[in-house]
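Handing you a structure now.
Only a single protein chain was left out; the remaining protein chains are all shown in position.
Our next item is subunit A:
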Amino acid sequence: MVRGNTMPSKRTNRNSNRETNRVRDNAVNALGPIGQLLHQEHTDEHNDDLNTGAFPQVKKKPAKIHDARHNVYARIASTLTIIVLCALLGFGYVTQSQNSKKSYESLSEDELVRLLDETNRQVDSLEQQRTQLSEQLDSIRSSANKQQELERVAQENERTSGILSGRLAAHGKGIEITITQGGKHIPASVLFTLIEELRNAGAEVMQFGDVRVVASTYFLDTGDGVICDGVSMKAPYKILVIGEPESLTNAVQIAGGVGSQLRVRYDAGVRIRQNNNVQIDATRQPSTYSYAKTVE
C-alpha cells in the first residue's frame, strides 16, 4: 500500500473495498487474461490515487518575479498598448459606421445587379407603354393628313436609321470619357463592357477614338492597345457619347461598375466630362448585305 496516512473512517471503507475486490477477483479469473488486465488497470488506478484527505488540495501557481522597476515599465507599456489598440478599434468603428451610410456602397455586387435588372425591366415596360400610346397618336394623326404624315415618318425613319447605322454625323448633349492607361494593359473585353454599359444606359450615338460605334463594332487585343473595327489604337482612349448625361455618367461611375473596375483592377484613369453639345463626326458606309433582304 502506498498510503500510510489515512483517516480511520477511510480505513474501514478500504476494508469493505477489499471485500468487494475479492468477490470480483473470482469473477475476473473466470474471464481469463483480458479480465486480469481489466482488473490490474482498476487496482492501479485505485493505488495511484493521491487524494488522502489529510492535506487540502491547492492549485499550483506560477512563481511571480518581483522586480519593481521592471514591473512599472511593463505596466506602463501594456497600458499604452491597450489604449492604442482600443483607440484603433473605436476609430475603425466610427470610420466604418460613417462610411456605410451611402446606401449603394453597402450592397453586394449581386444585389446591385438585381437592382439594375429590376430598373431595366421597369424601363422596358414603360417604354412598351409609350410605344403603344405613340402608335395610337400616330394613327389618329395620319388619318387626318395621310400623305404629309407618311412623308414625315419616312423622313424621320431615314434620319434615325441613318444615325443608327452610322451613316450620318450627329450632335447633342452627352458625355466625353477619357481613359488613360496606368501600369497595366486595358483588355478589349473591358472596353467592350464599357460600350455595353453605355448602350444599356441609353447611349444613342457613340464614337470610340475615330471609329463610329455601331451594332457590329468589335474590339481586339493587341500587344500595347486594341483594334476597334480594324483601326488599331493606343491609350489614352477617348469616347464620345450622345445621350442623357446623368444616366450615362452613372452607368460608368456606379460603385463596382466598369469605371471602378478600370480604376482598381487596371490602374487606369477614367475622366468623364458632361457636355451640352457633343459633336460626333465619324461616319461609316452602310455595309451591303449579301443574304438579308427587306420584307415588303
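The rule is simple: a residue touches a chain if its C-beta (ideal position, glycine included) is under 8 Å from a C-beta of that chain, and two chains touch if they have at least 3 such contacts; residues count from 1.
Please note the rule applied: contacts and distances are computed from a predicted model.
Its record in UniProt calls the unshown chain "Membrane protein", which is the match among "ABC transporter", "Cytochrome b", "ATP synthase subunit a" or "Membrane protein". Across the entire complex, the residue among A:L37, A:V72, A:L89 or A:L137 in touch with the chain not shown is A:L89. Residues of subunit A in touch with the missing chain: 78-96, 98-100, 108, 260, 264.
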